[in-house]
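Here the structure comes first, spelled out in structure tokens, and everything after it is commentary.
The complex appears here without one of its protein chains, the remainder shown in place.
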Amino acid sequence: MAEKRKGGLYRDIWRRYKKNKAAMIGLVIMIAIVLIAVCADWIVPYEKVISQSGAERLQPPSAAHWFGTDEYGRDLFARVIHGSRYSLFIGVATSLMALAAGAVLGASAGYFGGVVDNIISRITDVFLCVPPILLSLAVVAALGGNLRNLIIAITISSIPGNVRLIRSVVMTVAEEDYIEAACSYGASRKRIIFRHVLPNAMGPIIVNTTMSISSMILSAAGLSFIGMGIQPPSPEWGALLSEAEAYMFTAPYMLLFPGIFIVLAALSFNLVGDGLTDALDPKLRN
Amino acid sequence: MQRKRKYEGFPAKITALCLALGLACSVSGCGENYIDRAMDEKSLVIAVEADVDTLHPSDYSTTVESNILEQIYDPLLAVSSDGLGDPEPRIAESYEVSEDGMTYTFHIRHGVLFHDGTPVTAEDVVFSLEMYQESEYQGSQVDGLDYAEATDEYTVVCHMSYPYSPFLTGIGRVHIASKDYWEESPEKFSTDPVGSGPYQYAGRNKGSSITLEAFEDYYRGEAEIQTVEFEVIPDQTTKSIAIQTGEVNFTSIESSSILALKGSDRIDIEEVATSGFTYVCMNLEKEPFTDERVRQAVNYAIDRENLVNVCYDGEAEVNSNICSKSRFGYSDDQKQYDYDPERAEELLAEAGIETPYDLGTMLVAEKYSNIATVVQNDLKEVGLEVDIEVKEFNAYLDDLTQGNYTITALNLTLEGDTQMCSMALTTDYIGTANNARYSDPEIDALFQQAGQTNDTKEREALYNEIFSKVQEEAVYGVICNPYLLYAHNSELSCGEIPFEGFYQIYDFSWEA
Partner (left out) sequence: MYKYIGKRLLYMVLVLLGVAFLVFTILSFTPGDPGTIILGITASPEDIAALNKEFGYDQPFLIRFFDYIGNIIFHFDLGISYQSRQPVIDDIIARFPNTLLLTVLSMSVSAVVEIFLGVISAVRQYSVLDHFCVITALVFASVPGFWLALMLIMVFSLKLRMLPSFGADDLIHFILPTVTVSAGSAASLLRLTRSAMLETIRQEYIKTAKAKGASEKRIIWKHAMKNAMLPVVTTLGTSFGASLGGAIITETVFAMPGMGLLITTAIRQKDIPVVMGSTLFLAFLFSVIILIVDILYAFIDPRIMAKYKNGGGRRG
């Protein structure tokens, strides 16, 4: 019986989600970009990402180089395609890590309350008082700019927001009647948190995580832009934009193509997240 | 009830405010004024990439600080940093050097005034020299000086600890400051500078701009351009847009903006030679670079023309010599390495290197990663493989100076006299600027000798010997000397901008 009801719930969500055309477009773009990232090696070999040719530098888009070439004469199409791996990986990895950390800390704080809540909340407050970008900047400055450190920096700066969100969601859910009921027939705390509280709190958390992927991609790009992110020759999109900035008058296409991809990727996650908000919110059901 | 009204009124008011603001701007036309602001005949706007931290005459460290102080303070003599040409008199009318090179006597010009109206005397000169001696920042400008004394009101005698020929080049960069002013207000000394140069300090907005005004009583005559504003613009692109819109009249720029600016007939570009050199640095204490032939092979393997095109957009002089071509002591007879991959492969074979050979990691700071990328490609062509590891600049410097690397690429400036090249080549500087960790008693001795002779011919011969030997042994893999690039409004005449880009706004003028 329960299985069937669950299936019905997902079908319900999907039905509502489908109604939202923008969200559907977002989903299609998202899938396309994920496919590009997964199949990058088949689309264009990695060698083209790094192979230089002084004679072919700063060429505008052509049949041979669809997106043109950069200042080293590297093929921009190959760089943008392979760049999707870095950007998506950063977005997804940081969001998931921040979510995991946020879930553990936020759920404990929200559920246990008291001293646990106080300690976690105060530490969270400390982190929340520093603008995230500043925190990331300081961490990158301390550790140095490479993929791993960038991920650490962005994750650290977004954990506190997650803790706070999950804490409040859990607190709301924990006060609902069915949790009280579960408590009263003697279910263990762990079971209550993982079987009852978290699943019911999933809506806002899923939405937040989806949308945070897009803001993480943008943060990473921003850090790369002020020279505190991933360093070339890695074709992360923000690094591509940062290289392109210097040539924006002579080779505007260098700024255009990675820009389009970054906007499309961020937008697709935002659209999906927005679509999910409506689809998952039980209060908005009509 | 009250609260409710607030919610209604709040957005409406703000909207109205925004509309009003927008209207005010378009009606008053302040959108057009700002561009013409800079076009006034008597004023000049210069963009600099960072704010100054101090305007202390001797305790400064950045290029921007140096550029601004240069306009406010005058030196004793104007000495070109390329070591060529005779010193021109400034505050010192004339000078004599004793035969043994142990005393320098400077005769101070009468009637030179500081911006506060007090005259420049020998006391002030002695004070300034002593201030430099104590400075952690610019102390090297007075290397070799034991003490200075004022023998009368207008004569200063400098006593040397040992004969040191580059002393005059250093003197050319010593700013003469007022002793009285320092005693009067030591706090304001570094924030509201009082010099005797063509421009006086007129104020600043922290983080955004510094204003200078022409000094009426300047002894060489009042400057043509009356007010100079230095605007801080850290972003390269914003800077090159500002020069195109005319908001800025003069600025240093990076080579990547050149192509776009060259297309504009309103903007002229000046290329200024510098002593700065971009090079591949090999650690001579590590295999396989202990072998001279491997270092020569690396030198032959680099396609310098291509690198200059790719990394500097062609705005650098190809040169494999650590001494730049316009510097005293350079000669075409000193070996130049040209691009010759076959020769490189032969040399590697001679050295017993079997290609492909793994050189390990090429350490590089983020701002030189573009050079590393190109060099990596060139080395691969001759069978030497490296991985690039990018480090944050300060962490990189630690590894570099302590010799924790095998091969790297960077740019270094050894400003001042040619003698400064000793910093990259003598044993004493291992751990600071001698990053190849090159140690050769013969070179150490030659540099010491060159520093102590005052005879120009003899010094030239000594430097020739040094650079010939260093080039033959391929101590470094020098690639090029990047030009310093300045973009300016084509109606602005900038005279000749001297070596190292020490520009003098005094020589600038607007063409009618």
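Should a chain be cited, it is by its letter among A and B, assigned in written order, with residues numbered from 1 in that chain.
The rule is simple: a contact is a pair of C-beta atoms (placed from the backbone, for glycine too) under 8 Å apart; a residue touches a chain by one contact, two chains touch by 3 or more.
Predicted, not measured: the structure shown is a model, and the values here were computed from it.
K.L.:
Going by the stated contact criterion, tell me the shown chains that border the hidden chain.
P.N.:
A, B
K.L.:
Taking the entire complex into account, which one of B:247, B:345 or B:389 touches the absent chain?
P.N.:
Answering carefully, the residue with contact to the hidden chain is B:247.
K.L.:
Which of A:49, A:98, A:241 or A:279 touches the chain that is not shown?
P.N.:
Per the contact definition at the top, the residue touching the missing chain is A:241.
K.L.:
Which listed residue, B:54, B:155 or B:464, touches the chain dropped from view?
P.N.:
B:54
K.L.:
Looking at the full complex, which residue from A:34, A:93, A:147 or A:267 touches the chain that isn't shown here?
P.N.:
A:267
K.L.:
Applying the definition given at the start, please give the residues of subunit B touching the unseen chain.
P.N.:
Residues 3-4, 7-8, 11, 14-15, 18, 21, 25, 30-32, 34-35, 50-51, 53-54, 61, 136-137, 139-140, 190-191, 205-209, 231-235, 237-239, 241-242, 244-245, 247, 392-395, 397-398, 400-401, 414, 423, 431-433 of subunit B touch the chain that is not shown.
K.L.:
Over the whole complex, note the residues of subunit A touching the chain we left out.
P.N.:
19, 21-22, 111-114, 117-118, 122-123, 125-135, 137-139, 141-144, 171, 174-175, 189, 214-215, 218, 221-222, 225-226, 238, 241, 245, 248, 255, 259, 262-263, 266-267, 270-271, 274, 277, 281, 283-284
Everything below uses one rule, namely that only the chains that are shown with their structure count from here on.
K.L.:
Quick check: in the complex, which residue numbers of subunit A touch subunit B?
P.N.:
Interface residues on the subunit A side: 52, 54, 57, 71-73, 141, 144-146, 227, 231-233, 245-250.
K.L.:
In the complex formed with subunit A, which residues of subunit B make contact?
P.N.:
236-237, 240, 254, 256-257, 259-260, 303, 306, 309-310, 313, 366-367, 369-370, 373-374, 377, 388, 390-392, 395
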